[in-house]
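Up next, chain A:
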Amino acid sequence: MVDKLTLNMITQRSIEEGIAMEKGKTTQEYFEACSIIEMNEEDIRTLGLLPNQLVRVTSECGSVIVKAIKGRQTVYPGLAHIPQGVWSNQIVPPRTQATGEPQYSGFPVTVESARGEKRKSALECVQGAVGLWNGE
Partner candidate 1 sequence: MPKKIENVGCPYCGVCCDDLVVTVSDDGRKVLEVENACAIGNEIFQHASSEGRISLPRLRQPDGTYKDISYDEAVDYAARVLIKAKKPLIFGFGSTNCEGMAAAAKVAEKAGAVLDNCASICHGSSFLAIFDNGYPSCTLGETKNRADVIVYWGSNPAHAHPRHMSRYSIFPRGFFTGKGHKGRKIIVIDPRYTDTARVADIYVQVKQGQDYDLFNAFRTVIRGEDIPDEVAGVKKEQILQVAEILKKARFGTIFYGMGLCHSDGRNHNVDIAISMTRDLNDFTKWTIMAMRGHYNIAGPGVVWAWTTGYPYCIDMSKKDRAYMNPGETSSVDLAMRDEVDAFFNVGTDAGAHFPIEAVKHLKKHPWITIDPNICMASEISDLHIPVGIVGVEVPGIVYRMDNVPIQYRQVLNPPDGVISDEELFERIHQRISEIEAEEGITQTSAAAAGTQTSFVGE
Partner candidate 2 sequence: MSEIIIKNGFVFDPLQGIRGDKVDIAIKDGKIVETTALTNPKTIDAAGMTVMAGGVDIHSHVVGPKVNTGRLFRPEEKLFQNIKKTGSRMEMGTSIPSVYKTGYDYARMGYSYVNEAAMPPLHSPHVHEEIRDTPIIDISAMPVFGNNWFSLEYLKNNEIENNAAYTAWLLRATRGFGIKIVNPGGSEAWGWGLNCANIHEPVPYFDVTPAQIITGSIETNEYLGLPHSIHIHPNNLGNPGNYVDTLETLKLAEGYTAKNAFGRTQVMHLTHLQFHAYGGEGFNFESKVPEIMDYVNSHDNITVDIGQVTLDETTTMTADGPFEHHLRAVNNLKWANVDVELETAAGVVPFVYSANNKANAVQWAIGLEIGLLAKDPMRTYITTDHPNAGPFTRYPRVIKWLMSQAAREAQMDAFKHRDKVIDVTNIAGIDRELTLYEIAQMTRAGTAKALGIADMYGGLAPGMDADVAIYNLNAESMPSDAEEIEKAFSRCAYMLKDGIVAVKDGEIVAEPAKRTIWVDVKVPENAQVNRDIYEHFLKHYSLKLENYSLFEEHLHNPRVIEVNAAE
């Protein structure tokens, strides 16, 4: 067991995100669909996480709290997935390799337990980042 694990992060589309997005990005469905991280069971065990435990995911440009799950679409050990959306983009590096496309997939993150902390809502993430969040 370790406190912190370095994983390779990818962020991709999911159907749950697609459906929820059309309901609205401020809905509970969107929150549940996107504020998660899918990891390999082995890595979950290595971190000693309980099912559905919150974790802090930190990249070179920020960190975000999400819920760790095994997920139906499995990843191999060392790989992790946060669905495309507000939470993933809190940590996606904006570097583009001079192509225009940010590093949405294949960037190193550290994952650690965040027990006792709380996931931010979508609005808190985005409005908070630009100084518009009024704390409701």
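Keep in mind how these were chosen: all candidates are chains of the complex that A comes from, given by their letters.
Quick note on the criterion: a contact is a pair of C-beta atoms (placed from the backbone, for glycine too) under 8 Å apart; a residue touches a chain by one contact, two chains touch by 3 or more; residues count from 1.
All values reported here derive from a predicted model rather than from experimental measurement.
Trainee: In this complex, work out which of 1 or 2 touches chain A.
Mentor: Every other option belongs but stays apart; chain A touches 1.
Trainee: So in the complex, the part of chain A that touches candidate 1 is made up of which residues?
Mentor: 8, 10-15, 18-19, 22-26, 61-62, 72-76, 79, 81, 84-86, 89-90, 92-94, 96-106, 122-123, 125-127, 129-130, 132, 134
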